[in-house]
Structure formats: structure tokens, C-alpha cells
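These notes concern the structure reproduced below.
Apart from one protein chain that is not included, each protein chain of the complex appears where it belongs.
Lettered A and B in written order, each chain numbered from 1.
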Amino acid sequence: MAGHWIAVAINVVVGLTLVWVLVRTIQGRPIERRIVFVYIALAVATPLFMKLEAPLAETPEVQSIVTTIKELPPGSRILISFDYDPQSAPELQPMAEAFIKFAFKQRHKVIIMGLWPLGPDQANQAIRAALEDPSVAELAPEYGVDYVNLGFQSGNEFVIQGMGSAFKNMFPQDERGTIYDNIPILRGVTNFSNVDYVQVFSSGKPGTREWVQVAADRFGATVGGGTTAVQAPEMYPFLRSNQLIGLMGGMTGAAEFEKAVEELGKANTFLLSQMFAHATVIVFVIFGNIAYFRSRRRDASTDAPTPGGIS
Amino acid sequence: MPPAPGARSIASGGRVLILTLTLITLTSSLLATDPGPGSIAPPTLIMVNDLDYDNGESLTISWVPSLDDVPGQSEVVAYRILRSSGGGQEATIGTVLAGESTFVDQSVNRDSAYVYRVATIAANGGEGYSLPTDAVVPNREWLNWDLVWLFLACLVLGGSVVFFIETARRGKKLFVRKIAGLEAIDEAIGRATEMGRPILYIPGIQDMDEVETLASLTILGKVSRQIADYDTQLFMPVARSLVMTAGRETIKTSYLEAGRADAFNEDMVRYITDEQFGYVAAVDGYMVRERPATIFLLGAFFGESLVLAEMGNSVGAIQIAGTARPPQIPFFVAACDYTLIGEELFAASAYLSGEPRQLGSLKGQDVGKGIAMAVILIGVAAATIAELTGSGFFAGVVSTLQNVFTTR
Partner (left out) sequence: MSLDIGVWIGALLTLGIFSFLYRDNPFYKLCESIFVGVSAGYWFCVFFFDNMVRKFYFGVFPSEAGIEPKYFLIVGAVLGALMLTRLIPSIGWISRWPLSFIVGATAGLYMMLFFVSNGLNQVADTMLPLYRETAGGDFDPAETLGTILVFIGTFTGLIYFFFSKEHKGLFGGAARVGIFFLMVTFGAAFGYTVMSRMSLLIGRMDFLFRDWLGLLG
């Protein structure tokens, strides 16, 4: 609790110093960029110590994933593609963990794969985290029966294309070397028509877009996406046309999903930092514009070169 | 809000049914059913249709829902589809939600015969089984007539491309509008020459299978030709080995054309690493140490776009950027002097090279865009009139256009 109050105090002091920055900016003496970095660092770090809950809106794109999974009868097969690596883990790992926990609790069968080499490792981490949850551990999901990790396969969208004919062609063995036909969960799973839902967690290419183009548009699979915030805007046209049934975009998407499925995790912990960081960015965008317009006006009146914006 | 998840499968299932011609096996009458454990009514009139125009890979099973499957107050949770083949054991191959009445089985083999049953699953755990269907064998067809509109669209688009390529080859000048970023290339190279500082060319971080990388290399051809003439220093770090070989090839050709083969050096193009931010760290380091006067960022970029463009800006370089990745364009717009937005990258490549193939493709695509604009205009007008007046004719126009343009 001491950490919480120290963090709050730091933020109050930092907030007050912004007045000093504003005054300097108006006077035409913009602060150095390294000071901006300090502000951002504090805005990101201090909320980690705070015990506050960030407000969160409900969006149809996240809720639609939750509804879809809830409506599937227990025992449905869900294919999850992990198309990212540790670099994007802060955004995608929380949503992957919450999703797997949720899928297990709904008693669905989970088939994991990756189009990125490190994807299946991220999946194993998410599975481990899910199994540590007492309510999941109680259900004791069994490898090979309730979930399987098919591992990584190179070839980008060609892999998805190949899976349209037969998963087995692309993944003759699972990550542990067991032959496809000997894995109980995969009995009767030939291609996309035998899985009820496809969830993609992706941070680039190949990723959600490729799954929409091949699995959804070509093979009629029901695809839901979980992307980094960078990728999210590109996915919205697919959402509008229902080529993609739902989308979790970035940390806020992850936090909303965690909340909707009552699996509060890291995304919700990080949300406050996100909020503080955004507020800081907005403040400096305003300051930057003040400095810019000020320097333009001075340029016009004195015709002398002056630094514009935050240098 | 997207529709219920089953909506799409129902829609496509409906289309399948309309297009299916024969091989319908009626196996049970409305009354001939086999009540399983529990007392829920089973589905009836199970039909198995071989999907037309496929590789013999799917059968569509459809049924009349259970009498207990009443929307809103249904006792039915789901339907389970069971299949057996060659007298073997019956296995569950899929489950669909209550309210649905089709299932596409894509796990069948050509030349095998399959028998199906569909079971109703009740909320209380009860099940009601239909009678088995007759055996059905999936067939293979060589042509998919479902995609005839797609074929025609490709033919029109491909035809226009070929037409314009031929027109350009015959020496007719094809008009391409001015692209602002291109006019700055001369100035940017000249500046680096005057300042005696290097030019940095970043072709994105994707491989040779990416059209943006190909467009970037075409522009590199023109840029490096000019650099060879001016005898300026060029450095091109790459993140893919194939791009390294292709880049070297391109620059070498330019230097040969400029008659300056001696000035070409393979180290102008250097492979850094496939790792995205490893690459960024190295290129940022280069920018800070060598302070290039001009930076080209043309190709497929992801998260590294901002870091690279911002660093280039901070070392005071003139930056000309271009990418077709929508999320990255804002950073280029903010941090670079000129930005080729989206397709302008490809247009620039065509414009600079003056190559009939590229110009023809660009013109052919314009035909495609023209058609898309016309169709959107007609479609929206017809849909609005249909909505306001309830006219069946205009509703028909919209649904026809949507059928032509939807492949799902």
C-alpha cells in the first residue's frame, strides 16, 4: 500500500511540473526531448504500483468473440494460431492466457499451432499459466486429449492453404513428435470443417489478415482475431463485412476480454499505465502544437530561424 | 455488431443447396425415426448432397430440425453429426448449434461411401437419433462453376493489363498523374552529393515474395543509376538474404549502365539480420554514426517504421518514404519529407521505370478501380432506392451485384 501512495504522490508532483513545461513552451523555450522521455517513463512505471482500476468500455468486436465461444457446445474444437514472438508478448500474451483459460473452462478442445517459429513456445507459456489457475487445474485438461500443440510450420499463408485440404499434411506430427493419427483430440479432424472456431493471435505477417483471406474466405472457417494495436485498424474492414467475427485489439482489447470472461490478468494490471501514458502523450501533443504555432508566428514577425516544437 | 457466428455457415449452406443438382438421398420420412436415450425428438428428412464443383472433398448434410427445436424456448442444445463408412464404426464428426440445419463434412475421401445419422442433443442430456442415410460417394469435378464471376473479373482485369502492356510496347505514351514524392528524388540525391554524405536505402523488412519489396527494388534501380552518375556513397542494409542478392543485382546493373562498374562494391548491400528490432538497432546505429544526408524508406514496413523514420529525422536527413502498409503510413507522413501513400509506391515504380509491364499493370488496375467505383455507385443507389421505395427490381439489382462480387 505504501507503494501506491508513493506512486500517487509522484504523479501529483509530476503533474504540477507540467505547468512549468507549459510556461516554458509559451515563452518559446521548449524542453529537451530527453525530459519528455522521463515523463513517459514515470507515466508508465508509477501506475504499476497503484491500486486503482482503469475504466473500460464494452465493444461489440470483443463481446462477439466471448459470445461465440460461450455458445459453442462443450467439447467443440477450437484452433488457436500463435503468430507472434516475445516482442509482442506484453500485448498478446495476456489475451492468449485469458482465452485459453476461458476455453478450458468452457470444456472446449484446444488445438494449437504457430506460423511464427516462437509462437508455439508462447502457447506453451500460456498453457502453463492456465494450468496454474486452480479452477482450470481442477478440470485437469490432458495433453493429447483436451489440448495439443502442433508446433510451428514455416510457409506463411501456404500453410493455411495446405490445412484447407488436410491439417495432417502440414503437421504430420505434433510438437512432441507424436504422429497426427495417434493423437486422440485430432481424431476426425481433417481440415477446417472439423474445427468450430479459429482464434488467431498475431502481431504482423503472417497473421490475422492471412487467416481471413485463406481460412475464412476460402474455406469458410469462423475466424476471430487478437492483434497488436498496430495491426488492429487494418482489421476493421474485415470486421464490418463479417469476414472476421470479432477482434481483440492491443492491450485494451485484452483487458476488455479478461473482464468479459472474468479472468482478470496482466492486461488489466497494465491498463492504468496505458491510460497515464496516453494522457502524457496527449499533453505533449498539445504542448508541441503550442510551440509549433508560436515559432511560426515568431518566424513570420522576425523572419529569424527559431526552433520549432519540442527539440 | 457482427451477426451470430452460425449465420455465415447457414448462408453458404443455403447457396450450396441451391447449386447442388442431384445425389439427394431421402432416407427417412417425417415419422420414421429412432428415438435414442431420453425423449427428445430427432431431426428428420436427413439429406446428403455432394457439393458441386469440388475435388470430391465434401458432402453437405441437411435436415429438418427437431420438433423440440423451437426458437427462443428450445429444449435442444445442438445437433451431433455421426458418420460411418464401409460398415465401420460410427463416429461423431461434428456438432452444430440448435437452430442450424446444415453441416458440411469436408473430411471425406473420394470414392468412399458414407452413411450419416444426425442426433438431437437436449439440455437435459437426452439424445434423439435419426435413421441412417443411404450411402453417398463424393464426386470430383474439374471446374468450379461457382467461381465463374471471379474468373470473368480476372479475365477483364488481366485482359486490360495485357491490353495496356501491348499499347505501351507499341510506343504509345500512357498517362500517369504526377506523384509528388518522385520529384524530390533528384533533389535528395543532389543534396547528399553536395554534402559528401552517404545515401541510405532501406527496402523494408520483407522478402522477395512481397510486391512492395519488388516495387522498392525497381525504384532502387533508378535511384542507384543516378547515384552512380553522381558518384555518391550508397548503403543498403537488408533483413532478408534474398533481398540482399536481388539488391546487389539491381545496383550492379545500374552501375554497369552508368559505365561505372568499377565503382560498384558488393558491400553497398549488407545483410543485417532477419530479426525485426535487431535490424532496427543496427540501422539506427548506422544513422547516428554515419549521418546520411538522404534516406529512402521504400517497401514493406511494420513496427520499425516509426523508429527508423524518427531517427532519420533526428539526424537531419531528407527522407523519402513509401509503403502500402496502412498502419505505418502515418509515421512516414509525420516524420518524412515526402511520402508515397499506399499504391503510389507501385505507381512510382511504374512511372520511374517507364517499363511497359509496370505501366500496363497500373493502367489495368485503374480499369479495375473504375469498375469498382461504378459498381459501388450503382449498388448503393439501387440499395437506397430499394430501401426507400421497397422496389423489388432494385433489390434484385443489389442482390445480383452482391452475388457477383461475393465469393464466400
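Note that a contact is a pair of C-beta atoms (placed from the backbone, for glycine too) under 8 Å apart; a residue touches a chain by one contact, two chains touch by 3 or more.
As the structure is a computational prediction, the values presented were derived from the model and not from experiment.
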Key: Candidate in contact with the missing chain, chosen from B:Gly259, B:Gly278, B:Gly316 or B:Gly396   = B:Gly278
Request  = Give the residue, chosen from A:Glu61, A:Asp83, A:Glu97 or A:Glu157, that touches the chain omitted from the document.
outcome  = A:Glu157
Remark   = By the document's definition of touch, the residue of B:Val137, B:Leu150 or B:Ala263 touching the omitted chain is B:Leu150
Task = List the residues of subunit A that touch the chain left out of this view.
result = 3, 34, 37, 40-41, 44-45, 48-49, 87-91, 117, 152, 154, 157-158, 161, 172-173, 177, 179, 181-182, 210, 212-214, 217-218, 228-230, 232-234, 237-238, 240-241, 243, 249-252, 266, 269-270, 273-274, 277-278, 281
Note = Missing-chain contacts on subunit B, rising order, are 150, 153-154, 157, 175-178, 208-209, 211, 214, 242, 245-246, 272-275, 277-279, 281-282, 284-285, 288-289, 303, 306, 326-327, 329-331, 333-334, 341-344, 347, 362-363, 366, 368-370, 372-373, 375-377, 379-380, 382-384, 386-388, 398, 401-402, 405-408
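By our rule, only the chains that are shown with their structure count from here on.
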Request  = Find the geometric centre of each of subunit A and subunit B from their Cα atoms only, then give the gap between the two centres in Å, rounded to an integer.
outcome  = 22
Request  = Sort out for me which residues of subunit A touch subunit B in the complex.
outcome  = 60-61, 64, 67-68, 71-73, 75-76, 87, 165, 187-194, 196-197, 204-205, 216-217, 219-220, 222, 228, 230-231, 233-234, 239, 242-243, 245-246
Subunit B residues within the subunit A interface of the complex = 1-5, 7-9, 12, 57-58, 77-78, 91-95, 97, 104-107, 121, 206, 276-277, 302-303, 326-327, 407-408
